[in-house]
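Every protein chain of the complex appears in place save one, which is left out.
Labels run A, B and C following the written order; every chain starts at residue 1.
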Amino acid sequence: MTMIDTSLLAQENTRSLNALKTDYDSLGERLDRQGIAIDEIKQKVSAYGVAIPSWGVGTGGTRFARFPGPGEPRGIFDKLEDCAVIQELTRATPSVSLHIPWDKAVPADLNAKARKLGLGFDAMNSNTFQDQPGQSHSYKFGSLSHTDTATRQQAIEHNLECIELGQAIGSNALTVWVGDGSNFPGQSNFTRQFERYLDSAKSIYAKLPDDWRLFTEHKIFEPAFYSTVVQDWGTNYLIAKELGDKAYCLVDLGHHAPNVNIEMIVARLVQFGKLGGFHFNDSKYGDDDLDTGSIDPYRLFLVFNELVDAELRGAPGFNPAHMLDQSHNVTDPIESLMVSAMEVQRAYAQALLVDRKALGDFQNNNDALSATTTLKAAFRTDVEPILAMARHENGGAIDPVSVYRASSYRQKVAELRPAVLNGGSGIV
Amino acid sequence: MTMIDTSLLAQENTRSLNALKTDYDSLGERLDRQGIAIDEIKQKVSAYGVAIPSWGVGTGGTRFARFPGPGEPRGIFDKLEDCAVIQELTRATPSVSLHIPWDKAVPADLNAKARKLGLGFDAMNSNTFQDQPGQSHSYKFGSLSHTDTATRQQAIEHNLECIELGQAIGSNALTVWVGDGSNFPGQSNFTRQFERYLDSAKSIYAKLPDDWRLFTEHKIFEPAFYSTVVQDWGTNYLIAKELGDKAYCLVDLGHHAPNVNIEMIVARLVQFGKLGGFHFNDSKYGDDDLDTGSIDPYRLFLVFNELVDAELRGAPGFNPAHMLDQSHNVTDPIESLMVSAMEVQRAYAQALLVDRKALGDFQNNNDALSATTTLKAAFRTDVEPILAMARHENGGAIDPVSVYRASSYRQKVAELRPAVLNGGSGIV
Amino acid sequence: MTMIDTSLLAQENTRSLNALKTDYDSLGERLDRQGIAIDEIKQKVSAYGVAIPSWGVGTGGTRFARFPGPGEPRGIFDKLEDCAVIQELTRATPSVSLHIPWDKAVPADLNAKARKLGLGFDAMNSNTFQDQPGQSHSYKFGSLSHTDTATRQQAIEHNLECIELGQAIGSNALTVWVGDGSNFPGQSNFTRQFERYLDSAKSIYAKLPDDWRLFTEHKIFEPAFYSTVVQDWGTNYLIAKELGDKAYCLVDLGHHAPNVNIEMIVARLVQFGKLGGFHFNDSKYGDDDLDTGSIDPYRLFLVFNELVDAELRGAPGFNPAHMLDQSHNVTDPIESLMVSAMEVQRAYAQALLVDRKALGDFQNNNDALSATTTLKAAFRTDVEPILAMARHENGGAIDPVSVYRASSYRQKVAELRPAVLNGGSGIV
Partner (left out) sequence: MTMIDTSLLAQENTRSLNALKTDYDSLGERLDRQGIAIDEIKQKVSAYGVAIPSWGVGTGGTRFARFPGPGEPRGIFDKLEDCAVIQELTRATPSVSLHIPWDKAVPADLNAKARKLGLGFDAMNSNTFQDQPGQSHSYKFGSLSHTDTATRQQAIEHNLECIELGQAIGSNALTVWVGDGSNFPGQSNFTRQFERYLDSAKSIYAKLPDDWRLFTEHKIFEPAFYSTVVQDWGTNYLIAKELGDKAYCLVDLGHHAPNVNIEMIVARLVQFGKLGGFHFNDSKYGDDDLDTGSIDPYRLFLVFNELVDAELRGAPGFNPAHMLDQSHNVTDPIESLMVSAMEVQRAYAQALLVDRKALGDFQNNNDALSATTTLKAAFRTDVEPILAMARHENGGAIDPVSVYRASSYRQKVAELRPAVLNGGSGIV
């Protein structure tokens, strides 16, 4: 079963294939001059995948408002279909990351649907930053670090439930992000609060299956506006260290203080064996959750430069999970996710082009100019022909967005799925 | 009619009056040594008022969740009652600022209720950052600066409607804040977008009654995350200048880039005759909308230092509107607003204590150390006795929060007003 | 006269010319498919030039230390020779911007030397942020805004002297940057200080020749650390407006608060006819003065996107001056300036490739995704063949850095110019 008509796809690809071949060949020749075999790069790009968050296919919003688009998914099964569209056209997003309780469903049904759509399941995401109807204890003042034991226990059990569901659908990682923190100096005792967080995290970790990993996520602010329990990678590292070998740090590109050098944090976590993975997105101000690479593509490249370096030198325990995590407020989420998945691939492909032998020599000789121009030369190489050829050979689209638009998928689901009337939150 | 039992108030005040008198007298003596008459300061503090935003009495939230408290106001009339509590206890918040359409009601009913509660109406606030049920055109891609003429016209008319309602209830100012901007480089043409904004603003300004003022508000980001049409005071100034003499700039303390010197912006706007007023709050990261003075009380003082300086030197056209604008996510909104109103008063009182003659001399002599310690000496004076005495003499509470708690107002309204079940937004 | 041996240059170019032709042709074919004539782009790039600051050819430093390299220029005539190297190899830097008093010399000598080297003179830069030996009044507490009349007068006269020298050497612009500000709250009265600044600036402006322009430069902080008189574009705009039609705002890319959208500021200044020009560089934290495009090349492109848009639509009075302004602490300044000049050209070339008709349509239809991918498509085009071909055809180097290294210019001047022994400042 495919969501996008394969004959349409074939027909669209046919139109641009000749130009693609020309561009691929001329790029190949140019790379060959540098001693790089384009097909090897293509092969690596082909094998690369980034997970899609189930919530990403719905229109996002802000505390001020949400403006839904047509054909909003009504539940996890609609979401999986939207994810399948992205995978069919880009061949870069083989798995979906679920968010509980939003995506709660009978495991067998999830498995059946995913199998049919050719999708797998990535890390599970728990939610203790919102109250759900019927919930005994409120997370208004925290969850895993709440002052009240029963509330913490409720949050722990929710995480265990996520693991249980995850096991039933083939996931092997749990991502824990909490909004716990404070809005006022003095509201929380930083030390006690973190002790409680660690205690709760240990209770979850104790039940983590042997082949699972636990990812904790840091964030400087929002929803807490004075302090956040897991505010930066320093605290995140302490957590992973306290918990044990299956605990790792997750890096979301939008969760840092202004000006912070994120690629360096990535390097540090790799060096100390604690890089768990990424939530890819982009930001200009705060946790803007913009499309990956849309604001600062060079920064994304510099992150991948660290990842490829770690991969090539075989850094111990290096096996990061890659996921998109974006809020699509003004675009069709399917389009944004396709473009973003390709941006991640692009950064990966560019980082593969870096002449690491030359770079290492320049670094050793403190030839800063040549070192940096070595990175820049890789970055400014237009690798689009490599990405497009990889997609095409994998059965995807040379130009995913234009095939998607030609397919009228959005219009079709808009007819099936009722319009969402009330999109505004009015939370200010 | 009073919302808080006056005998309870009297009884609570009686308990702390002696200590207050002692503290007031010893402070008076100390100020007298510096040549300052404490009663004159008290008189100015007494006469000072800051407006309350109607939406401030409801529990706020973030894009992740909202956790309502007991007794949430059901509409504008409940909100006015909550505002009256604040005014009765603090005697610092004589007026309320309405937000349309949230607070739309029959003007006569609004007037009657306000009169009964001893409240007035401050600036009107329009809303073109959300879609309302039944609205013809969506603000998803902007309002006053939208590419589509009909959408802009709808936004203009909404603002005119706000003026009309405002005239009926005795307001004489319109505050315009729009979320218009973009989330992606290239999404909007900055120049065309600002031209459209100016055109729309001129259409509103053209209908502004002669005795009204128009306040436009700048904000660096959120809800737009790449660019915002009115992103800073520079653009805001251009707007006020283009519109005319009744147009002024509104400064929200949380709407600036990190590290920006806000008190200097205040000084510039005063100097060029365009300071319209304030939305007071505090912030550590972005537009956190925290309680005024809760994060950086010295910054608030420095803002008031500029205001008092302008007041005393009689800066031409200087007449700023003062309003709180906060989001109360983890506190009882009534308590937060009472404390915040007092913090604003406190900064005003401290700024009144600055020895401006000495300060001016130090500035002229470039005695930086003495200049700054002159400000600090005023700031570190504990003016609480002045504020408390002013409240007491005006019929308010010496300790508003403890009287409020003693009154069980929150528990009483919680019985009358149904609990809000679904507080979560789930917009990520 | 040339600084670099022309036969060496020719020989080096010969080695890479064939590959360049291949790349140029395949890029030409690809652009042709998009309806773009590569030769037209090349022509525009050819005609483009960015000025070099005379001080840029010396090794820079920080308040902690300066680590000079070999062959540091001993004065303005050495500096001009270094600048000539850059121009000979890149053909992108036809003029030099002088800094007075550092570069003070007999005008006829300057003219003769420049003529011989094929260089012109760009904007003059005054210096009132340092004390010079024998100076009557210190700028410790300010210059154009100093509380003392005589100090202000001295600063005014210095600027007039810069104009006079500039007239003698064919310059037609004066750039004024002052460090005036304060380090403590209360140290300066913001309003009085700005009034004094405006008065002084008017005195300079009054003497500005008719065919000259005055550029004022804003900067958020450093060397003043609490407030700066010309702290942002808002204040800078007010200055240019107060002064008159020959007064314009200069934008240095590193002089803004964190997260600020600089391309939007550029658009605003263009729209209101006050964009004077640029000091190009890059930054990650503050006024880092790093090589242009080395940290965030997409931001540089977005700035040029605004400039090309303004150029193509014929924005009234649009004629910005382009200059590099960098501090080269760890590289050979000549290499950094060559690479940076080419980065500026690159951003210009990429911005020329933007399909503005399509972009405008996407903007009008609020197709944010297509709009932003339109920009991205231009940005990720590797325009190096265009730049290299333009250089080659203009008599420059296909690969300037490698020709420069092959020339041993640095080693040669190191023999002529005495080593600078004491590079450290020890100012902490």
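Odds and ends about this structure:
In this section, a contact is a pair of C-beta atoms (placed from the backbone, for glycine too) under 8 Å apart; a residue touches a chain by one contact, two chains touch by 3 or more.
These figures come from a predicted structure and were not determined experimentally.
Looking at the complete complex, one finds that the omitted chain is in touch with A, B, C. From the set B:21, B:313, B:357 or B:380, the residue in touch with the chain omitted from the display is B:380, counting the whole complex. The chain that is not drawn here is touched, among residues C:10, C:65 or C:150, by C:65. Interface note: of A:44, A:104 or A:268, the residue touching the hidden chain in the full complex is A:268. Within the complete assembly, C:141 is the residue of C:48, C:141 or C:237 that touches the hidden chain.
Contact between chain B and the absent chain runs through residues 19, 22-23, 26, 29-30, 33, 258-259, 261, 284-285, 291, 294-299, 330-332, 335-336, 339, 346, 366, 368-370, 372-373, 376, 379-382, 384, 401. Where chain A meets the missing chain, the touching residues are 140-141, 147, 182-192, 194-195, 220-221, 226-227, 231-235, 237-238, 256-261, 263-265, 267-268, 270-272, 298, 302, 305-306, 309, 359-360, 362-366, 368-369, 371-372, 374-375.
One chain of the complex is left out; on chain C, the residues touching it are 55, 60-67, 102, 129-133, 138-141, 179, 182-185, 187, 220-223, 225-226, 258, 283-286, 288-291, 294-295, 327, 329-331, 421-428.
By definition in this document, only the chains that are shown with their structure count from here on.
In this assembly, the C-alpha centroid of chain A lies 39 Å from the C-alpha centroid of chain C. Each of residues 258, 284-285, 291, 294-295, 330-331 in chain A touches at least two other chains.
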